[in-house]
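Removed: one protein chain of the complex. Kept in place: all other protein chains.
Should a chain be cited, it is by its letter among A, B, C and D, assigned in written order, with residues numbered from 1 in that chain.
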Amino acid sequence: MIVRRNLKWSIIARNSWRQVLFFLGMGLVAAWVGRALGRELIPPSAVSALSAALAIFLAFRNSSAYDRWWEARKLWGALVNASRSFSRQVLSLLGALDSDPAAQAEAVSRLQQRLVYRQIAFAHALRLMLRQQQDAYSRELSPLLAPDELERVATSTNAPLLILQLQAEDVRQAARTGGLDVYRQLRLDETLSIFSDIQGGCERIKNTPLPRQYDYFPRLFLYLYSVLLPFSLVPHLGLATPLLSVPVSFVFLVLESIGRLNEAPFENRIQDVPLTALCRTIERNLRDLLQERELPPPAEPVDGFLW
Amino acid sequence: MIVRRNLKWSIIARNSWRQVLFFLGMGLVAAWVGRALGRELIPPSAVSALSAALAIFLAFRNSSAYDRWWEARKLWGALVNASRSFSRQVLSLLGALDSDPAAQAEAVSRLQQRLVYRQIAFAHALRLMLRQQQDAYSRELSPLLAPDELERVATSTNAPLLILQLQAEDVRQAARTGGLDVYRQLRLDETLSIFSDIQGGCERIKNTPLPRQYDYFPRLFLYLYSVLLPFSLVPHLGLATPLLSVPVSFVFLVLESIGRLNEAPFENRIQDVPLTALCRTIERNLRDLLQERELPPPAEPVDGFLW
Amino acid sequence: MIVRRNLKWSIIARNSWRQVLFFLGMGLVAAWVGRALGRELIPPSAVSALSAALAIFLAFRNSSAYDRWWEARKLWGALVNASRSFSRQVLSLLGALDSDPAAQAEAVSRLQQRLVYRQIAFAHALRLMLRQQQDAYSRELSPLLAPDELERVATSTNAPLLILQLQAEDVRQAARTGGLDVYRQLRLDETLSIFSDIQGGCERIKNTPLPRQYDYFPRLFLYLYSVLLPFSLVPHLGLATPLLSVPVSFVFLVLESIGRLNEAPFENRIQDVPLTALCRTIERNLRDLLQERELPPPAEPVDGFLW
Amino acid sequence: MIVRRNLKWSIIARNSWRQVLFFLGMGLVAAWVGRALGRELIPPSAVSALSAALAIFLAFRNSSAYDRWWEARKLWGALVNASRSFSRQVLSLLGALDSDPAAQAEAVSRLQQRLVYRQIAFAHALRLMLRQQQDAYSRELSPLLAPDELERVATSTNAPLLILQLQAEDVRQAARTGGLDVYRQLRLDETLSIFSDIQGGCERIKNTPLPRQYDYFPRLFLYLYSVLLPFSLVPHLGLATPLLSVPVSFVFLVLESIGRLNEAPFENRIQDVPLTALCRTIERNLRDLLQERELPPPAEPVDGFLW
Partner (left out) sequence: MIVRRNLKWSIIARNSWRQVLFFLGMGLVAAWVGRALGRELIPPSAVSALSAALAIFLAFRNSSAYDRWWEARKLWGALVNASRSFSRQVLSLLGALDSDPAAQAEAVSRLQQRLVYRQIAFAHALRLMLRQQQDAYSRELSPLLAPDELERVATSTNAPLLILQLQAEDVRQAARTGGLDVYRQLRLDETLSIFSDIQGGCERIKNTPLPRQYDYFPRLFLYLYSVLLPFSLVPHLGLATPLLSVPVSFVFLVLESIGRLNEAPFENRIQDVPLTALCRTIERNLRDLLQERELPPPAEPVDGFLW
């Protein structure tokens, strides 16, 4: 996520210099052709009809892309919320046993820690899967999972799904051995279903881009527009045509690019939803609820970008 | 679903050559008439009023069509999520019996497998029904259902509905014979209601197109526009009119077509929501949860299209 | 609901010939006045400011009207889903009694059939109430309700509400006599609340039109526009003015009319949500779940319209 | 709520004569100045840039205002639905006691009536609070509440909140004395939470207007536009300028006013959501469920307005 208020022109230039050169070239061609012919080439009304159609496309695209981005952010916000609620439930529901000898109390406390840690691991695993960094599972999850579980998770086809299954099995074991009644088990199961919905929602955004038609044609029409625009300006501006046609085309290019880049929020790019920072928040909050004292620091932006 | 970044022009041409020829014809007629009369025919302001009205229509149409497509995708995403949750519940709730002799344990495990397989069958059956491939029921569902159930499903009026009913009957049987208490039974029933809502939502999108008025009039006005446009351009462009009128009309045609094609996401076309791939995901995930080792491979795009 | 792809021009003409005549008249007046005065009358920029304001209004109107229509469709879709879920619950929850002698089993089965039939009656009654065909209650509901209930329903102030109350009383009776525990009773009560929400939602759409301001002023401004438009065209087109002013005004008229007609989806008109067909679907599905063999055929479009 | 199809011009005139006079004055000033200077004053393109910006503002404003109005209507629709569901629950859940001597049965029936009447009082109290008619509490609620409760309600800081609390206390009392098990108590508590959400939603709309910026600047820009518009028309129209500038300005004024008036749906004005009529519906439905025979008649529009 971009945090800095003013974008870096080096980044903008790197993303758009090819197109700007193209716009400049077309402007010069139009200026030269216009001078050679010495009369109006394209009536402004035709160009503005085109710009209206392009505007519809780009407005639609921008708002859909932003909706995707914001839905991704909401899903991860829901993950923060539900992780906190799950931990609160683990701490306040699991412990509510009628008769606890000390040994049992310790078993409960171990189970609570295991469930909360595994929930932290779920967030990390979901992040790594979405960003296609599956090779980092064993490194990043090793402090949070038991070795045998880590082994299974690192080689599974869908790590977060397996972690949820492990949670359910642990809960089931607690229900079996009498530490948890059926009502509390089902309450925890409801929260696990929320995690399942969050994971599926993220996978949906990751795997289903905006229909390609909405990507291809705006690009195509942007080029068409940037070719026609200078020809409509040349009778007024002559050789100065590129001075106006390049900035106006650039404005439409920016509109097109922003939509395209925001559309995919899980690509490990600067436009991403800040998954790493959100995982850190979850880790800090949940370990705080376990009353640990040594928490990792909150994530800070690096060079104006929060990852 | 179209996965390739650049659309194939062969497909675009196949969909639009008739209209493009019509645009070309009108452009030539206008050029000829304009030359014959030698004066302005249609003031640009009238054409731009028309293009504004057309733009309203097309913008509305596009966003409604995309909303339908995306809702269809969300419903199938919810099916993925709920299938996973259902399987987790089947595995963790059904097994939580107080006293299990080995024989009972095996019965539970058989019941679990049957319920999970039938859930996979539900996804396939919903896909086949939506794509009107009812004759494939017996072939595609045979590895997943018992023969007598397959028979009933293949001849029923609404296969997914019947499969949900079979699930409910199995759950009820388990509740009757003491393997499942009422709380867990009701929790499973909640998940079955989610499947019912998903199925109904898909049927709604399938059976209720966008009101036809929003389909017919944009087409009509598009033709009206493409007839008037060249006449407004001809005083500026003369014989070159079609060079501009055809691309501008084509832009509006694309806007109209995208909306029309995205509107129906369950038609076994390249614009479809990728039901086959999503069914594969469900099958892989659920059989993975059953700890099967031999999973079908994930679906891959074919020639840039994911089905 | 209009199913046919191409609208009938006879219907369009019947709905709009008065306005088209008015447009034609204004065009002729403008042509005559313009010829008499021999100079520009109204600058195009003023007309396009008006058309922009009109476009805002009509775009808003169209999308609100469609939202109402689609919400109505969703509510009836939810009715289909919840009717199926209710029947599944009636069949799988009511039957789950621990000790059933044959006599009890038959009583349960009779209760199940009564509840499911009454649920079908709920859908029909809601349709008839929304379409203000209250005099058809006794005819259409007689195969579905007991005679004394039919009597009460036909004379009640709100038939669907009473039917839900009858369902609740039957469920309560079952709970009283021991056939249903409190957990299952409450689960059924949740589904009854869903029906209550669906009914109230339909009544809201039926009884609360779009605020009249959004209906009156677009109509007014449409006429204002259609009066001014030909005067702005006449210097360009002369006596041919109506050839352009009539189609352009007609485009805006269509935009206005579509919104107005879609706004009210329960009026027994061709633009309606197809309540009759949806009731038929519910009836077929629910009687299928009761394993009846003789089902009514699905509803088919008549002359391109599905009712 | 305005029910009549054609608005009264007397009302429109009363709301807008000052502005129309202002528009007329500016038109005359521009006509006089234009004649004196004898040349174009303001280029149309600048005015249309302004009208585009104004259009953005007004479109946003209108749709937000309508969203507020419609949300208010939905909240009151939800109140109708939940009131019906609550009554159904009160009638079908409270009565479901295993062993009822006649005396107990009568106590149950008294409690049911008290709860349903208090629910009607909740709707009336919410309406009176939202319309700031708190002095009518004792008059309008006296047939529905016990005298001591009426006393407390009439003097409380938040009458609907207190009524919900009285409902909860009655339910708790029933749970304490054995007439209601914990499951049914919690089900009723869920419905009470729905009422709490509805009340809070209405208070939110009432107390939080659209941010004032969206009210002040459109008004300001509307005046700016109506000042500049005639100056851009005067070269074309001369002394006839006001004939065009006044209607066009009026169109934008209407757009601005509709948004402003719809924004606040609880002000006891003709644009209100019809709270009185909805309260009447609730009263009729709930007393019908109690099988009372003498119901108040449904609310009818007065002079085209439903209150």
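Heads up, the rule we're going with is that a residue touches a chain if its C-beta (ideal position, glycine included) is under 8 Å from a C-beta of that chain, and two chains touch if they have at least 3 such contacts.
Note that this is a predicted model, so its numbers are computed, not measured.
J.: Just name the one of D:Asn6, D:Ser45, D:Gln132 or D:Asn268 that touches the chain not displayed here.
T.: Considering the complete complex, D:Ser45 is the one touching the chain left out.
J.: Need a quick check: the contact residues on subunit A for the chain that isn't drawn.
T.: Interface residues of subunit A facing the absent chain: 1-7, 44, 47-48, 51-52, 55, 58-59, 62-63, 66, 69, 73-74, 77-78, 80-82, 84-85, 88-89, 91-93, 95-96, 98, 181, 183-184, 187, 229, 232-233, 236-237, 244-245, 247-248, 251-252, 254-255, 258, 261-262, 271, 274, 284-285, 288-289, 295.
J.: Using the document's contact rule, name the residues of subunit D that touch the chain not shown here.
T.: 40, 42-43, 45-46, 48-50, 52-54, 56-57, 59-60, 64, 156-158, 161-162, 164-165, 168-169, 171-172, 175-176, 182-183, 185-186, 189, 192-193, 196-197, 199-201, 203-204, 208, 211-217, 221, 224, 228
The working rule: only the chains that are shown with their structure count from here on.
J.: With over half of the numbers shared counting as same, classify the subunit A/subunit B interface as same or different.
T.: Homomeric contact, different residues on each side for the most part.
J.: Report the inter-centroid distance (CA atoms only) between subunit A and subunit B in whole Å.
T.: Spacing between the chain centres: roughly 24 Å.
J.: Where in subunit B do residues touch two or more other chains at once?
T.: If we look for residues of subunit B contacting two or more partner chains, we find 48, 52, 59, 183.
J.: Chain touch graph shape: choose line, ring, star, complete or other and state it.
T.: Its topology is that of a line.
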